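Removed from the display is one protein chain of the complex; every other protein chain stays in position.
Our next item is chain A:
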C-alpha cells in the first residue's frame, strides 16, 4: 500500500462526503445529535446507565458514520465508474480501499472520542476497563467497514443503500436496545449472535467494569466474562471481511 496515495485519495473522499448533503448528514450530523442527546442522560438508565449510553453512542456512530456511509459512498463511486478509473492508474486495490474507506472510519473514531469524552466529562467517571471499550471500537470499525463493502454487492445505486443497509442496521440497533431492558442468559447468547451484539456488550460491561449480567467484578474476571463477546465480534468481523474480499465488485453490473 502507498500511504501518500491513500491519503491523497482520502482527502478527496472527505471533500466528496462534505459536498453530498445526504451523506454528510448521515455521517456527521445525525450521530452527533443522537449522541449529544445521550451524553447527559446516562444516569436515567439505572446503575449501569452510563455503560448503556456509551454503547448506544458507539453503535450508532459505527452504523451511520461507518456502515451507511461506506455503503453509500462506495456504491456511488462504483456507479460513477470512478473505481474503475482509479484501478486504471498506479493505485493498488488495497490503497484505493484504504483511501475511500479510511475517511469514514477516521470520522467515526473522532466522533467516538468526542462523545465518549463528553460522557466522561458529565458523568465524571472514566471507563473502568478502557481495553474492552477500545477493542470494541476497533473491531466494530473493521466489522462495519467491511460489512459496508459487502453490502454494496447487492446495492444497485446509492439511493437504495438506505434500504439494503436496513437488516444489519436494525439488527444491531435491536441488539443495543434489547440489552438495555433484559439480561437473561438466553437473550445474551441471542444478542451475541447478531452483528453488533458483541460490540454492545463489550462497551456496556467495559464502561462500568462488570460481568455480562451487570455484576461488578475485578479486572481479570471482566476480561474472562468478555471472551464470548470478543469471540463473536472477531467472528463477525472476519465474516464481513471475507464477504467483502470475495464479492466486492469494482464495476456496476450491466
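Heads up, the rule we're going with is that contacts are C-beta pairs under 8 Å (C-beta built on N, C-alpha and C of every residue); 3 or more make two chains touch, one makes a residue touch a chain; residues count from 1.
Note that contacts and distances are computed from a predicted model.
Novice: Identify the UniProt protein name of the omitted chain, choosing among "ABC-2 type transport system ATP-binding protein", "Tetratricopeptide repeat protein", "ABC transporter" or "Cytochrome c oxidase subunit 3".
Specialist: "ABC-2 type transport system ATP-binding protein"
Novice: Considering the complete complex, identify which of A:25, A:44 or A:92 is in touch with the unshown chain.
Specialist: The missing chain is touched by A:92.
Novice: Which candidate, A:15, A:216 or A:249, sits in contact with the chain we can't see?
Specialist: Of these options, the touching residue for the absent chain is A:15.
Novice: Mind listing the chain A residues that contact the chain we can't see here?
Specialist: These residues of chain A touch the chain that is not shown: 4-5, 8-9, 12, 15-16, 19-20, 76-77, 80-82, 84-92.
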